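Okay, so here's the structure we're looking at.
Excluded from the complex is one protein chain; the other protein chains are retained at their positions.
This part shows chain A:
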Amino acid sequence: MNTAMKYQWMVMIRSKWLVSFAVLFALLSSAVIAGSGHEATGGFTRSTAALLNLSLLLVPLVSLLAGSLFIAGEKEDGRLALIQTYPISIRSLTLGLYVGSCISLWTVIAFGYGSASIVLFMTGGTWSTFFFLSFVLTIILTSIFLAIALWIGLIASNRLQALGVSLFVWAFFVLFYEFIVLALLSVAPKQWTILLFGLSIILNPVELMRVWTVAAMKSSTLFGPQLYEWSTWAESTSGQFTFAVIACIWVIVPLLFMNVWMKRGKHHA
């Protein structure tokens, strides 16, 4: 696992593409934070919403692209087949590739959040627990999408296919999903609302992170009177625990698929 992890980490961190994203993410988050200032209260505000939205838009995209393209590339160039010949178990290899990619992207996210915090400090902003929470949740979001990305990279036959599938997955989760749920809401009976929202959170990690952040900041009155009881639950320990469990499932399931896929691939090879 160690070898695979180091290998993946170094290959990814060397990529100019990832470094440029680090700079872009840092610039954008700094701009968002500095531009929407007036942060004097601890809760969920417009600037925190803006930073969260930036994370929710960009992080899945970059995680998906970085993860899937790297693995697809490795596969295309034959390096993955080479690594598979090493005397390491498939499970260690899967985990190694995953952890290596995670460390690289976490570095990028840390760079972005670090820069934004320094910019906010210099513009006279105040500390909010949101930064820490949002950072942690962004890290989790990266981890989830990397797991999905590696699997996409593995099943795609080449880089171009990986790119296409990744873009589609990103657009589906981030852009179309909400509107699909909204459309369903408009036709579904009223008593299904909570069920539908609950399902929509479970089935989309982007939604999960958005709701989790708001709930973790004890600001879920934002969701409105219709979801009052649900919001109270979401803010409670059992709610937070449930969110964490769903996040774990979102990491574990793609990795399991990947593991199975790799095993099958090895046998075929």
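Just so it is clear, contacts are C-beta pairs under 8 Å (C-beta built on N, C-alpha and C of every residue); 3 or more make two chains touch, one makes a residue touch a chain; residues count from 1.
Criterion: contacts and distances are computed from a predicted model.
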{"item": "The complex's invisible chain, by UniProt name, from \"ABC transporter ATP-binding protein\", \"Nitrous oxidase accessory protein\", \"Twin-arginine translocation signal domain-containing protein\" or \"Aldehyde dehydrogenase\"", "value": "\"Nitrous oxidase accessory protein\""}
{"item": "Absent-chain contact - pick from A:F135, A:W212 or A:W250", "value": "A:F135"}
{"item": "Identified contact with the non-displayed chain, of A:A4, A:L28, A:L93 or A:L120", "value": "A:L120"}
{"item": "Sole contact to the chain not displayed, among A:N2, A:S20 or A:N53", "value": "A:N53"}
{"item": "Interface with the undisplayed chain - residues on chain A", "value": "6, 9-10, 13-14, 19, 22, 36-41, 43, 45-47, 49-50, 53, 56-57, 103-104, 107-108, 110-111, 113-118, 120-121, 124-127, 131-132, 135, 174-179, 182, 185-186, 193, 197, 206, 210, 219, 221-228, 231"}
